[in-house]
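Apart from one protein chain that is not included, each protein chain of the complex appears where it belongs.
When the chains are written out, they are named A, B and C in that same order, and each has its own residue count from 1.
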Amino acid sequence: MQTRRETLKHSAVVAGLLASTGLFPQFAHAAFNKAAFDAKTVQDALKAMGPATLAESKDVTITGPDIAENGAVVPLGANTTLPNVKQLLILVEKNPSVLVAMFNMSDSIDTAVSTRAKMGQSSDVYAVAITADGKAFFAKKEVKVTLGGCGG
Amino acid sequence: MKLLTALAALGGCLLALPALAQKTTSQGIDEYRAMLQDGNPAELFEAKGEDLWKQKRGPKNATLEKCDLGKGPGVVKGAFVELPRFFADTQKVQDLESRLLTCMASLQGFNADEIAKTPFGKGEQSNITALATWISAESKDMRFNLPQSHPSEKVFYEVGKRLFFQRAGSHDFSCASCHGEEGKRIRLQDLPLLTKNPGDGVGFAAWPAYRVSNGQMWGMQQRLNDCYRQQRFPYPGFASDATIALGVFLGVNAKGAASVAPAIKR
Amino acid sequence: MKTKHKILSVLSVGLLVAGCASLPSVSELNSLTDAIVKASFRSEGIAHVDRVLSPDETNRACSEADVSGKPLDEKTAQAIEAMNLKSIRWPANGQFLGDWKEGEKIAQSGRGLTWTDTANSPNGGNCYNCHQIDAKEISYGTIGPSLHNYGKLRGVTDPKSEAAKPIVEYTWGKIWNSKAYNACSNMPRAGHMGILNEEQVRHIVALLLDPQSPVNK
Partner (left out) sequence: MADPMRIRAQASGDKATVRVLMSHEMESGQRKDANGKIIPAWFIQEVTALHNEKIVMTAEWGPAVAKNPFLQFSVKAAKAGDKITLLWKDNRGDTRKDEATVT
C-alpha cells in the first residue's frame, strides 16, 4: 500500500496536470444523464437509460444491510455474473430521485461495485444490470432505516 | 414493468409484516456497522491532520513538530492514550485538543482564545479536529494508561467524578443517567457504562470518530459538548476545565482499554 | 478573567493541601468543582447558565449520593419525595386522559430545551428514548422499564371508573414529577420542570391507559 505522504505529493503534481488540459481527454464524459437522475420512479429512471425490457434475475445481486442504523450512509453494492454488461445501476425506490449511481463497465473490471447511499426512509433498493443488447435485469431487497438517538 | 409493479406490491406486504424481533434488529445493526468499518472517512481527516502537523503555518510560520504532547517534543506515538495529563509548562491538566491549542499558540503564534471561541468544524477548529484524528490514529490499538501521579491529575479525576454525577438542567440528567448502568440503551444505541473500563474501543477509547449521521469528524471536546447539549445543560467552553476534568475521569476509568480511534459512529 | 484567577487560586489551595496530604478534602473538592463549573459553562440560546449554577435540593442531594456511591438514607429520600409530591399540579379541569394518538407523537419526540432549540418550539417527552411503549416501535431504549401493556397489566379497563382512579392519578403524578415516588429517579420531572404542559401530560396518560391505545392492545 502506498503511504499517505505519496498521495499528497502526487496530488500536488496532479493539480498541475488538471490545470494543463487535455492530458485525459477521456475524462470528457458523455453528457450527464439528467433525465435518469431526475426520475421519480425506478421505471422512469430505466426509461431514461434506454433499455426496452426489464426482468428480475438471479444473476444480479444487491448487497446492503437489512437494517441501516442511519439513513445518511447506507452501504449498497451491485454485482452480476451476466456477460456483456454495459452498465450497473444502484437505485433507492423511495428516495425523491430514485437513481443513486450509474457505473459504465469495461472488460477490465469485475461487474461488481459498491458505494454508500443516502436513504430518507425504509425502502426497497435495486441493483440493475444493463447488457449490451439493451436488456435490463434487476435484483432488489428491503432496507429498513431506523430512527436516530435522542432526536435532538 | 408489470413484474416490477407486482414486486413493489410484494415489498409493501413485507413492510407490513410484524416488527422484527428485537434480537434480529440488533444483529441487523451490528451487520450494518461491520459493513461501514471498511472505508472509514476518518482516514480523510487523518491524512489532513498529518499534513497540518508538518506544515509551516501561523504568524510564526512554524510546524507543530516540536509540540510536546506529554512524551517529549515531537513524540506522537503513544501520546494519545496518556491524555489528559498535567503539563509543567502550562501548569495545567490538558487534553489532546487543549494541548494542541497551546502548541498552536506557542509554536505557530495563533491566537488561542480566538480559536477556542470558533465553532466546531470551522476554521482552525476543524484543523484541531484533523490533527487530533491523526494523533489518535498514531496510538491505534494501544491501551489507555493515563498518568495519575501528579496531584492535579488526582484532583481533576475527583472533579470529573463530581461532574459525571452532576444532575442538572431542565431534565435532571447527569452523565450517569445514561452511562451509569451496564447493558442499557437509548433507542437502539447501546450505552457504555463509563464508571469503569467499558471494553476495548468503547466510550472514551472510540473518539475522535467520524459521525455517519452528519458526516462530521468529532473530537472528544465536541463529543462532550454534544452530550451536554442533549443533557439540556448550558454550553461548556472549548477546552474548559470542566470538559478536561470529565475527560480525566473517563480516561482513567478506561485504563487498559485499547484505543480504536479514529472510529466510525452512527 | 476574574473567575479564571479565582479558580486558579482555589486549585492551588487544593494543591498545597495535596502537597502534604493525599488529596484535598471532600468539601474542598466540592467547592473546587463548583468553581470549575462556574468558569466552564456559559449561557447559550435558551440554555441559561443557571441550569447548572443553582441546583434544587433534590438534584443536589441525589448528585452527592451518586458521587459517594451510596443511596440516600431513607429519611432524606422520604423528605425529598414528600416535597416533590406536594409540587404536583393535578389537572385543572379534572380530566386526566387526552388523546393517545397525540401522546404517541409526544412520546416519539426527543426535542426541546437544548441550546439549539427555540423557546417556542414544542417539547417532546423523550419517552421512547428510555421505554418500550407501543410494541410496533422497535427503536426504544431500556433505561426505564417497558411500558407495553401498561394499563392492561394494571387491570385498567375503564380509566374513568372509580377502581382505576389510583392508577390514573399515580400515572399523572409520575409523569408530572417522577421524584415524588422515587427521590433519585433517572426520569425527568416533565410537568414540574416545564418540559410538558398539562395538555401534553393528558395525552401521555391516555397513551398509557386508554384501552384503545396500541400500548394496551
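Simple rule for what comes next: contacts are C-beta pairs under 8 Å (C-beta built on N, C-alpha and C of every residue); 3 or more make two chains touch, one makes a residue touch a chain.
Please read all numbers here as calculations on a predicted model, not as lab measurements.
S.K.: Missing chain touches which shown chains?
M.R.: Taken over the complete structure, the missing chain's partners among displayed chains are A, B.
S.K.: Which residue from A:L54, A:I67, A:V92 or A:V143 sits in contact with the chain not drawn here?
M.R.: Residue touching the chain left out of view: A:V92.
S.K.: I need the residue numbers on chain A that touch the omitted chain, in ascending order.
M.R.: Looking at chain A, the ones touching the missing chain are residues 1-2, 4, 6-8, 10-11, 14-15, 17-18, 24, 26-27, 29, 32-33, 36-37, 72-75, 77, 92, 95-97, 99-110, 112-118, 120.
S.K.: Given the full complex, what residues of chain B touch the hidden partner chain?
M.R.: Chain B touches the missing chain through residues 38-39, 41, 43-44, 47-48, 210, 215.
Here is the rule we use: only the chains that are shown with their structure count from here on.
S.K.: Distance between chain A and chain B based on Cα centroids, please, to the nearest Å.
M.R.: 32
S.K.: Averaged over CA atoms, how far is the centre of chain B from the centre of chain C? Could you give it in whole Å?
M.R.: Chain centres of chain B and chain C, defined by C-alpha means, are spaced 27 Å apart.
S.K.: In chain C, which residues are in touch with two or more of the other chains?
M.R.: In chain C, residues 114, 116, 126, 129, 138-139 touch at least two other chains, as defined above.
S.K.: Enumerate the residues of chain A that touch no fewer than two other chains.
M.R.: 146-147, 149-150, 152
S.K.: Which residues of chain B touch chain C once you look at their complex with the stated criterion?
M.R.: 19-20, 22, 25, 151-152, 154-155, 158-159, 161-163, 165-174, 176-178, 180-181, 183-188, 191, 229-230, 232-237, 240-243, 245
S.K.: So in the complex, the part of chain A that touches chain B is made up of which residues?
M.R.: Touch residues, chain A against chain B: 4-5, 7-8, 42-43, 54-56, 65-70, 72-73, 75, 93, 116, 122, 124, 138, 140, 142, 144, 146-150, 152.
S.K.: Would you pull the chain B residues touching chain A in the complex into a rising list?
M.R.: Touch list, chain B to chain A: 1, 3-4, 7-8, 11, 14-15, 20, 24-25, 28-29, 31-33, 35-36, 46-47, 50-51, 186-189, 212-215, 229-230, 266.
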